[in-house]
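Removed from the display is one protein chain of the complex; every other protein chain stays in position.
Right after this comes chain A.
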């Protein structure tokens, strides 16, 4: 028990903490027992038993399975083993009955016994005895082979996708309609091409012009409409007044009426010219023609024909400059695009508005005379038998000439020659010159076509007829000086009005040589006109710038309206015309300005229509006649 320091050779060393026992204790035999208790198995496992509700000790199995293998080995000595051995041996015995020297079945028991004795190595002994392998018919063997599998392969083919486009459309009523129209057109074209083959050329022509062009000519119409739209906006109030305004103060004014100023029409190029003629268009009632010229004998020069529309007062629709001053014009009542103009130099011309040129269609000069004989009045007449247009003119050379328009040429025929004595007189030339008086105005009867009135420079009015070229039907010693205007009444077949340089306006019944009414207007008169809506209303303009409107059914002696219409004091009014449809009058003056006015309600009273129209009117008009 010495402590070993370091190396100890051959000596058994004892560790210091070895248990010290006595010798008796050392000799004590201690038996070691092997048992099957598993020392590792816990002995105090407790589990809660839910059924009984208490903790119960669980016993752990002490058996530890080290190796387990399932097989079919049977123990020899067990019952099953013995049975198996027996069954096997008898089987073998029965099989090899003729081969073996074994006794028949009687000996089976013996065999069995023998076998039982030879039990330990019965099978083996049998096998060793024979030495021949026993084949078995009933033994099967499976044999399998695998054929070669072809590896699968994929072959694909992709086509190019068809081209796609997205299409969208709407089907409205009008699109359907359009489609139908196109179809119809196509069908018609096909029919046409079957019949005529010349249409191919024209089709090509149309195609060419449909290509896009930056030309502005296609917008001509739209430009015009736009200009009018803008104009309407600018003059909106006037347009509203024109259409809707009715002067309410007329109720309080008694019989009198007023003129409401509307648009004024002026063109820069007409400076210096005065209005010498006015005429409304019968078809387009907002269109009127203004003839520009000069009444002054000294200041003769150029002239102009200007067409204005009420829809555009700032710029005329058509402008035709002329070399000589215009003295009169007239628009054909049926062929509204034809205008005939009479000039100061004695020519007449016909203008066609449909044509785009500034030149007249045809021009006619008086046959004779190198002197300037202004044409004072022209009037269209109905087309003659051959449908040629014709008109009449009266000029200062005292002739009433009928012109016929035949294929762009004017052919004149003298209708009548005016002379003081009435009718052609067989007087030698010198005297004839003295006796001839120039005609200053002309008007055809509204109902009877062939009847017309001519006013002369001498102050006489002749009633003539186309059919009688040599004689006057009647002569009236109307005035003391030149008759400026003669006009038949629109309704009454026998009444006409005349105004002259002697400052009077006279109303006549053509059966009576004396005027029925005389109005002295205290001032030189420019023009007089009947109202188209009433047989008793007429208007007169004077050089003092006053428009006078008379209504004979209301007041036989005085005008029911006297209004100063011009701004400048020295402006002379030269012409007046009533619009055939609207209650508007246009007044021309010597500054080249045309003003338009709306007639107030008092001036527009139409006579009551009764069954016997003319009779009533005549009574109303001429109470002195009965």
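By definition in this document, contacts are C-beta pairs under 8 Å (C-beta built on N, C-alpha and C of every residue); 3 or more make two chains touch, one makes a residue touch a chain; residues count from 1.
Keep this in mind: contacts and distances are computed from a predicted model.
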item	value
Omitted chain, identified by the protein name its UniProt record gives, among "Roadblock/LAMTOR2 domain-containing protein", "Armadillo-like helical-containing protein", "Propionyl-CoA carboxylase beta chain, mitochondrial" or "Mago nashi"	"Roadblock/LAMTOR2 domain-containing protein"
Residue of A:219, A:564 or A:581 in touch with the missing chain, whole complex considered	A:219
Full-complex contact with the absent chain, from A:234, A:413, A:447 or A:606	A:234
Absent-chain contact - pick from A:147, A:173, A:387 or A:470	A:173
Candidate in contact with the missing chain, chosen from A:90, A:285, A:314 or A:523	A:314
Touch residues of chain A, complete complex, unshown partner	172-174, 176-178, 205-206, 209-210, 212, 214-227, 229-230, 233-234, 314-315, 356
